[in-house]
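Missing here: one protein chain of the complex. Every other protein chain is in place.
Moving on to chain A:
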Amino acid sequence: MSTLAATRDIILPLEPLGLNMSSRLPMHAAHLDLLEAEALFILREVAAECRHPVLLFSGGKDSAVLLHLAYKAFHPERIGFALLHIDTGHNYEEVIAYRDRMAERYGCRLYVRHVEDSIRNGSVRLRDPLESRNPHQSVTLMESIAEFGFDACLGGARRDEEKSRAKERVFSVRDEFGQWEPKNQRPELWSLYNTRVEPGGHLRVFPISNWTELDVWQYIQREDIELPELYFAHPRQVVRRGEVLVPVTRLTPAKAGDVVETISCRFRTVGDISCTAPVPSMAGTLSEIIEETAQCLLSERGATRLDDRAAEAAMEQRKKEGYF
């Protein structure tokens, strides 16, 4: 590779040959059967080998899929896990209502722990009362793990979400500080998961590691999984900041000089109000969302994070949190 041409602009490779992007949409869903089977296996391994597991449930689409998979893994038995939600206090009300409804429907005990309490007892300190509480969730999570003595936390994270996630194991070992050590991960071979942890440590387990955003939507459609309405196109007041739509809410009010528009939009990811943004969309049905996802040129994070630069740093920081 020549360095002589170092000053000229990089010539983009040929146009992507994916041609029209809907060619990314697999024509048959056999891959969903395999992804489902893998997830059921992982859920059952956790149930069989861990002493006190819990399922992290936020009411987002990934945790909705995870809860449904847990239902299928144990049916006709009831789901053998309690649900845990770390509530930042910055959630959409319809998501909280959905969370409670799902816990009830699946007959699961729901524990809710609040970042607000961690702020009150001093373990979380905010620089700005309106700052995103997303990164602070891990403190409250660690406090909850200690409180209940959980040895495994099942989560709906996917490897395609974030670059650092692409390298995380399905069974991720955390020490008593909750730290992830990317350089010191256990090798993970075949589907022989090593679930042993030292006292005080715990596992984070990600049964849908190998799923992509598109897989999640296809599975939601196939299995007819209920979601919060926020995921479907609806009119909403927003302010444009660059390419991102900032919803006008109690936590993210319009500022002087902002032009407030009402547009049709939906959420690709539902998290903290202060850091997730909707995308302009007319997709009101699952089929339309799937088609749109297959054709979309922006990654889930790129399109929806208000703090996308900070978010990447926040991931790194989260790992170091145990130290400081």
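We adopt the following convention: a residue touches a chain if its C-beta (ideal position, glycine included) is under 8 Å from a C-beta of that chain, and two chains touch if they have at least 3 such contacts; residues count from 1.
Keep in mind that, in the parts below, contacts and distances are computed from a predicted model.
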Record-based protein name (UniProt) of the chain missing from this complex, from "(Fe-S)-binding protein", "Cell shape-determining protein MreC", "sulfate adenylyltransferase" or "Putative glutamine ABC transporter permease protein GlnP": "sulfate adenylyltransferase"
Hidden-chain contact residue, picked from the options A:L110, A:L214, A:V248 or A:I263: A:L214
Residue in contact with the excluded chain [from A:A29, A:A82 or A:I96]: A:A29
Hidden-chain contact residue, picked from the options A:N194, A:Q221, A:Q237 or A:S264: A:N194
Missing-partner contacts on chain A, residue numbers: 1-14, 16-19, 21, 23-38, 40-41, 44-45, 47-48, 71-79, 107, 159-160, 162-167, 182-183, 185-192, 194, 196-198, 209-210, 212, 214-215, 296-299, 301-303, 312-313, 316
